[in-house]
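What you see is the complex with one protein chain gone and the rest in place.
Going by the order they are written in, the chains are A and B; count residues from 1 in each one.
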Amino acid sequence: MAAVAIQGLGHPRKRVEDARFIRGKGNYIDDMKLPGMLQVDIVRSPYAHAKIKAIRTDKALAVPGVLAVITGETLKQYNVHNMPTLMSDTQMVLPLDTVKYQFQEVAAVLGTDRYTAADGVAAVEVDYEPLPVVVDPFKALEPGAPKVRDDKESNHIWHWEWGDRAAADKAFDAAEVTVKENIYIPRIHVASIETCGCVAQWNATEGHLTLYMTTQAPHAIRTVVALITGHLGLSEEKIRIVSPDIGGGFGGKVPAYPGYVIAVALSIVTGAPVKWIEDRTENMAADSFGRDYHISAELAGKKDGTLTALRFKTIADHGYTDAAANPSKMPAGLFHIATGSYDFKNAFVEVDGVYTNKPPGGIAYRCSFRVTEAVHTIERMADLMAHEVGLDPADFRMKNFIKPEQFPYKSALGWEYDSGNYAGALQKAMDMVGYKELRKEQAEKRKRGEFMGIGISSFTEIVGAGPSKDFDILGLKMFDSCEIRVHPTGKAIARFGTKSQGQGHETTYAQILAEELGIPADHIKIEEGDTDTAPYGLGTYASRSTPTAGAAAAMAARKVRAKAKKIAAHLLEAAEEDLQWEQGKFFVKGSPDRAKTIQEIAFAAYTNHPQGMEAGLEAVSYYDPPNLTFPFGSYICVVDIDRGTGEVKVRRFVAVDDCGVRINPMIVEGQIHGGLAMGFAPALMEEISYDENGNIHGSNFTDYLLPTAVETPKWETGETVTPSPHHPIGAKGVGESATVGAPAAIANAVVDALWHLGVRHVDIPITPPKVWALLKEHGAALEE
Amino acid sequence: MSTHHIQVKVNGAVKAAEVESRLLLVHFLRESLNLTGTHIGCDTTSCGACTVLWNGRAVKSCTLFAVQADGAELRTVEGLAQDGKLHPIQVGFHEKHGLQCGFCTPGMMMASVALLEANPKPTEDEIRWGLSGNLCRCTGYVNIVKAVQQAAEQMQG
Partner (left out) sequence: MDKTELPWNNPVVEANASAPAARLGQYAQPPLRNFGSIDPYNRISREAKDMIPPPFEYQAPTSVSEALALLGKNPEAKVLAGGQSLIPLMRFRLASPAMLVDLNRIGDLAYIKEGEGWLRIGAMTRESDLDQSDLIAKKYPLLADTTHVVADPLVRNLSTLGGNLAHADPANDHPATMIAYRAQIVATGPKGERTIPASEFFKGPFETALAPNELLTEIRIPAPGKGSGGAYVKMERKVGDFATAAVAVQVSLAKDGTLERVGIALTNVGLVPIQASAAEKALTGKKPDDAVLRQAADLAAKAAKPESDARGSEEYKRALVKTLTVRALRKAVARAQGG
């Protein structure tokens, strides 16, 4: 029998989870069917702000198969009509008397199946008295603006600032050159192809709740549910959260939504399992959104192009409640990564959170807490400054990059960047794309009246939240975990506090363990998502799984190895110090044939372990990272502009990423492809907007434009490898880098194409009408 | 409520059922026949997660009533593998890493199968256009294209 390959680090191992997905045997939430299961559906508000004057349920209750209609008043009897958000704000589960945004939950209908529940929803009659609406956060801050929250003083939620304001101001006063721009990063939605949903199963006999749900963070959710329902006696040991296969998360499946709570309440009261599945419109129009940052950005520098200071002032529109999913101490997430890849001596950022009559949120869109907002801004501003001082954007970046020898680098905003080689990545991207020739082509084309643009984005990401001294969610420290058990036959099972939504954890975690233990990856089963079995963890988002749980895997494996060494010493009758590890076995130094394989050692751990030692071969690690990791990369985008229609065509897109050591290059590459598509989409297509009455535009896929294979560019990828010095295997996160870095490359390319006309900035999404308006404004629109 | 007796051939097996006229084909497959590999991703016939083959044509089963399928031959993802042997498109998606969360995958594969049955040697652009009724949020499409290309080669023999 041929030996089974180890498939450790660097191996493009084919994915284990594919086996069920390609056969249509995945276990997604809506695939669940429990005996006697009922379905809940939700009545939603057509108004962005209104008093509820009456809810008439008689017609709905007359629909055959409709069992109940509940409202906020019903939930109030149990004091679960409100719930805390992850930012310790309050969110209505169902309202008592007012709605605060369009599509807000108003009432819930329980039916025997989804058709009857929908009929019930259609038959519920609600009388509203419309109230004044405020959708613009700037207007919301004006005196006399309609007040969004009755329980708050004003529409201003919080002020947060970071850095040395006085020093930054001084540097600006002394600057030879400054540039300033207002940048809006619009509201968007992760729009995973699977919406959110759950099946709540209350076992009245045992007083136990199992909640199957689409969550990226099962343990944290269990604690949140216990906080909401603890006063009813539903305490944490009586709650089991199971996160089945998830059809994409990207941040949208981190928060708790009212639908989950409603399903739980209904299951408890009826004793039947209750399913709640969002339709797409509900998902887009009521679930947490991403971004919605209005940034006023300034850079200061010297005439030679040296950057000296940065000042960003931001208005953050959070909608009706701050339902962001940030570390508790960081209401603006990691926005203070704003100095990016550049060596700034002075920097100051401030953000003000504002309530408006829009859905709540502020979660990430495949991004580690507001990093895209920061990166987009600094990368756009870098281009502005480069042009201002007359430098090519590439030369400008090379000049201002933090140099490899400066790492670990302490940024003006307080981060300690772990490692990087920014110039190396940019140079590689320039070589791949043929930068010089492109600039030549651009000049020639311009003479002929054809507009092409080349845009660079040299981003620095910050992922892997995070060190417990700074990072917690609702007080829960942001460690993550791995528990490994090696069976007597040398096979193993490992469980984690994270939850894959397509990242391939079942494949890659096994590779880390295989590398560390020498047990073939195929012999290691990986499990996640069941709070009854997995060790506590904070979940998968913010590219944190590899930096935290991946590290925990290595650490747990090393604990196993330490014990294995003792057993090996016993078996080999040698001193521990005389043993040496080579992947998969310990041998006596100097005599390699006196060896014991990990499988032999595992067997001995159960059959022949040393006297005085506990049997078994297991370990748990709760890994608290000493720092975040800072992946980076340089992207170059080439666009052609149709002067007749304003269309932007991405001709080429070169992406050089450095995420440290790549555990599985195939999966890393796939993550980058997907991330690029989710950078491309908001750059050119996606946006959720509201009219002045708070009517949403972009509530489903006819208006909210997800790119197909036709629009999506053909990515060209490259890599450099700068390991993280503090991560046990040198890896950094990668799931989100491309989403963070790509929009700026595209925006910079468009502005670059139009720079000679006098165009300095265009907000994303850069739609054809926007480009055409710019062309027109500068007399360059081609009306053939 | 108007109900109808229908009989369909699904992945080679004849199934009969009494259905309400408004029952969507996708719900018939998922809930009446427990073929949950066909997914639902939108309300507007936009995403293709629900793609099945209806008399050989790839269609969005969320926009067809079950009663319309009376007498039809349907193929779903569950019918791709034959006698335990994976269809080349399944092999392609696995080997080329054409899936991540897997939610769009059944629809993508069914659309790909129809594409390859009509056009055994598609160019990259033909593949991209052929799959333009299916949305994937995870993969950025590059590896999906590669998966279809590999399947095309394999099906050529």
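Note that a contact is a pair of C-beta atoms (placed from the backbone, for glycine too) under 8 Å apart; a residue touches a chain by one contact, two chains touch by 3 or more.
All of these numbers come straight from a predicted model, not from anything done at the bench.
Peer 1: Based on the whole complex, identify which of A:L34, A:L61 or A:L141 touches the chain you can't see.
Peer 2: Of the listed residues, the one touching the omitted chain is A:L61.
Peer 1: Tell me which of A:V40, A:V69, A:I295 or A:A683 is the one touching the absent chain.
Peer 2: Per the contact definition at the top, the residue touching the missing chain is A:V69.
Peer 1: Could you tell me which of A:T215, A:T281, A:T460 or A:S621 touches the chain that is not displayed?
Peer 2: A:T281
Peer 1: Just one of A:T178, A:T597 or A:T767 touches the chain that is missing; which is it?
Peer 2: The single option touching the absent chain is A:T767.
Peer 1: From the listed residues A:G197, A:G502, A:G633 or A:G646, report the one that touches the chain absent from this view.
Peer 2: A:G646
Peer 1: If you put the missing chain back, which residues of chain B would it touch?
Peer 2: Against the left-out chain, chain B lists 1-2, 4, 20-22, 24, 40, 43-46, 48, 51, 54, 57-60, 62-65, 67-68, 70, 111, 118, 129-134.
Peer 1: At which residues does chain A meet the chain that is not included here?
Peer 2: 38, 41, 44, 46-48, 50, 52-58, 61, 66-71, 73-74, 77, 102-103, 114-115, 118-119, 121-122, 125-130, 269-270, 272, 279-282, 285, 644-647, 685, 691, 693-697, 699-700, 702-703, 705-708, 710-711, 767-769, 772-773, 776, 781-784
Everything below uses one rule, namely that only the chains that are shown with their structure count from here on.
Peer 1: Could you put a whole-Å number on the gap between the CA centroids of chain A and chain B?
Peer 2: Here the centre of chain B sits 29 Å away from the centre of chain A.
Peer 1: Applying the document's contact rule, which stretches of chain B touch chain A when the two form their complex?
Peer 2: Against chain A, chain B makes touches at 20, 22-23, 27, 30-31, 34-44, 46-47, 49, 76-78, 80-81, 86, 90, 93-95, 97, 99-106, 109, 124, 127-129, 131-145.
Peer 1: Given the complex with chain B, which residues does chain A contribute to the contact?
Peer 2: 14-15, 17-26, 28, 30-31, 33, 113-115, 190-195, 245-250, 279-281, 501-504, 666-667, 669-678, 700-702, 706, 708-710, 712, 714-715
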